[in-house]
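Only a single protein chain was left out; the remaining protein chains are all shown in position.
For chain A:
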């Protein structure tokens, strides 16, 4: 939809395999507060899609309501976008995906959007293993309605008003693991080096790929005492490993050097390369991921990186045996049984 954006192109900008520059992956100018973590995540989405050479118009970007949910306007300007109602992006994404399995579905939500009003839909979209990328921009508060605590705010974390939150937080990554998500990662908006490869791997994953991104709200939750402020997160971040995503492309595969870490092979032969894994984490093992997450929490640490992946994942279309062709591409000839069949049905009803 991008509007009123300069058409000037830097001739020197690098191009991807489709001949596009990052410009083609940008959106409208952000209206979020300067310094909002969400804008950094938008930047990472742009970079990931550019580097993976995904045709922008083959991406559908969907969201709920909130500052975070506004971000699809600010990336992938050539993609169709859908700002749905508060907390119910997963259902719209499910319907859209059922209609056309050939697009890439990029869902963006907030912690208010997903962990409160949208909790039911969040849970069920995981259960169905819908093929989509689901990014929660988690700031522990409601940005758009001016700073109330959200359900992911840590107990004791102080809001801007200085009041400590008395309730237990909902751990979105832990919840996704528990619910059986086939791809779970966690990251920090300020850590593009880690976030970009994670988004790429999520895009490549054939099933529900969840990334919980801690994304500080500079306006309402970046104060001392908040456990979702930039400073706090930087100080308490613990990475599972250095992450790199290596797409399946001949020239890259050959030049790729095996490191000291682990290679997670994706369904299409791509890799996620994890260097120097945390001692207690095996990303193929859900239980180890849950333990590692819990251990980190006990130490007041935020574990980031790829937590769990099931490379064998198959998605909802596979489960319900839908046609390999996009349903929205079927014509009347394939859909309408015609008058003679109807005559037969009439006959059976007499």
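In this section, a residue touches a chain if its C-beta (ideal position, glycine included) is under 8 Å from a C-beta of that chain, and two chains touch if they have at least 3 such contacts; residues count from 1.
Operating definition for what follows: contacts and distances are computed from a predicted model.
Hidden from the displayed complex is a chain whose UniProt protein name, among "3-oxoacyl-[acyl-carrier-protein] synthase 1", "2-oxoglutarate ferredoxin oxidoreductase subunit alpha", "Heterodisulfide reductase subunit C" or "Glycolate oxidase subunit GlcD", is "2-oxoglutarate ferredoxin oxidoreductase subunit alpha". Among A:53, A:242 or A:322, the one in contact with the hidden chain is A:322.
In the full complex, the hidden chain is touched by chain A at residues 1, 3, 28, 55-58, 60, 62, 72-73, 77-85, 88, 90-100, 102-103, 120-121, 123-124, 128, 316-317, 320-324, 327-328, 330, 332, 334-339, 341-342, 345-346, 349-350.
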